[in-house]
Structure formats: C-alpha cells, structure tokens
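Just passing along the structure, written as structure tokens.
Just one protein chain is left out here, and the rest sit where they should.
Entry: chain A
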Amino acid sequence: STSSVLSTDKDKSPASKDDATEGASKRQEDGAETPKQKLLDIIGDMKVEVSYRKKLQLKASEHKNQAMNKLEDVDSEGSVPQGTTEDIQRGKPLNPELVKAASAVASSLPLNKKQTESELLAQLRRHEETTDKQKKGETINIRNIISEMTVKRQSPAQRGARISGHISLEFNEDGQRIRPERWSSQSFDSRSLKVRKRLNIFTKASTEPEHALKTVSSPSIWDLEFAKEIAAITAQPPRNGFEEMIQWTKEGILWEFPIDNEVGMEDDAEFHEHIFLEKHLEGFPKEGPIRHFMELVICGLSKNPYLSVKQKVEHIDWFQKYFEEKKELLQEI
C-alpha cells in the first residue's frame, strides 16, 4: 500500500490531501528506509502543495511571489524528476515545516472537517492555477472561489432544503418516491456549473461532457425542475383558515375584498369612443337600406355598456365584410 501511494504521488495525479497526508505519515515512518531520491521527489510534491496553502493562509497579496510560484509550479509540473534549483532552494527551508504541517494535517484529519476542506481547496486552487495558463489577479479569483466554496458549504437554505429533502415525501404520478439524491446532485451541478472557473476536481475527460450538458440544458429543463421542487417543498399546507383563504385568493378562487366590480375589465377608452361610432361607418354606402341598418346597429352598440370598444369595432367590421361578400348578389336584386 505504501508503494502504491508513493507511485501515485510520483505520477503527480491530482491526489486528495488525505492520500498525500497518509503518504506523508507513512513516509515519516519509512523515511529512513526509502531512498533519498524518492523522498526528495515526494517532498517536492508535498512542498508544492504546502507552499500554496501557506501563501493563501497568510493572504499576503504578493503577486510577484505568486507569479514566481506559478512559474515554478509550471516548471515543476513539467519536469518532475529534474527539479530546478529554485525549487530545491525553496524546498529545503520548507522541508521541516512541511513535515510538521503534514503531521498536523494528519492528526487533524478525523477531527476538523473544515480544515480538511480548506486544504482540499488549496489543492484545488493549485491544480487550477497550474492547468489554466492565462491568469491575471490570481488572489482575487482565488478568493472568489474560496468565498463561493465556503458560502456553498454553509448556505442555510441548502441545508434546510437538504434536511427537509432527506426523507422525500413527494410522490410521483406512478406512486413512486422522488429520490432526494437526484435533487442534491442537481443542486450541486447547478452551483458548480454556474462557476465559470473549473475547479478540476475531475479529469478533463469528464468535465467536457458536463460543459456540453450545461450549454444544452441551462435555459430550461433541470433549472425548471429544481425550481418546481423548491416551490413544492416550500409550499406547506395552510395551518388555519386564514392561510387557506390567502391561498385561495392567490389562486383566484376567492375574490379580493373589498369587492371591485371592475376586476378584469380594463377599458381604457373614453365615453365618446363608445357612443360616437359613426367614424367606423366609412366603408358603407351613404344611402340605402344597408346604411339604415348599420345606423341602427351603431345606435344599439352605443347603448351597450357591457361590451368593450374592441368588441364593438369587431361587430362593425364583421358586418362590413359580410356585405362586401354579398355585394354581387345584392346588385342583382
């Protein structure tokens, strides 16, 4: 197991801090046994991680140092076994500190989850920086990501939703329970997908399909489903008659009091538009029975308080079309 751990560290795979710390603890025990070259390489790996974590802990925005670190990391990433002189120089003063830090982390692992999380964040930050080569203002972005990560962990809304959604009481149409796992995974996906910078937790092969999925589904489906589920969870049955009446009013079953007689009727037209409808009679002949008929129609419409102006105009237009269609037949008469 120790050899496997060493091999994984040697390969520089994005191993979690736990594995690294376990490896470190094991290394401490086996430090005398394993050859020095292997040790140095491993310490070099460890050094990279710890150096980043220390800088972020200090929060000293020394851009030059970070730039240097980036370069060094890039170099170290690129050439693992070689190890530049700068790396070795940086590594050597940090080695005892590294060991101490690693021991502290290992001891603190089972106790404090937050520390492990922060270290994981450090690891992730380092990976992100090494993979992304276009960087400007590193601290700000890192801080954003850190803040986002912490907010995500500590969001009360999500916690409450999680708790309430643990035992899902929702039933599908088929009578099967809706799993809460799906919802939680959706929430995580939505959160992590919205963050533009990739944390590179997963390998690149897996991130690409996520990207594709996001671009396809971001306008609609999963967000809608998530919103629906939230609404369903938050919509509790009414505790008393007042809340029931409130719900009915929102749905439209119950009228709003004091009763407004003109609810739904939005007649913005003035009285003269209702009464003086002769201007709509321009398409008709000026003399004859049709004109006589239409004047009667207008008289009736002007006295009708229940129709809107639009409806009255529609009536007149229909008559106009009807008489135009029948013009040929009328002329025969």
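In this text, contacts are C-beta pairs under 8 Å (C-beta built on N, C-alpha and C of every residue); 3 or more make two chains touch, one makes a residue touch a chain; residues count from 1.
Here, contacts and distances are computed from a predicted model.
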Q: Consult the UniProt record of the chain that does not appear here and report its protein name from "Solute carrier family 16 member 12b", "Guanine nucleotide-binding protein subunit beta-like protein 1", "28S ribosomal protein S14, mitochondrial" or "glutathione transferase".
A: "28S ribosomal protein S14, mitochondrial"
(Q) For the chain not shown, which residue from A:K197, A:H292 or A:K310 touches it across the whole complex? (A) A:H292
Q.
To test your reading of the contact rule: which positions on chain A touch the chain that is missing from view?
A. 169-171, 231-233, 235-237, 289-290, 292-293, 296-297, 314-315, 318-319, 322, 326, 329-330, 333
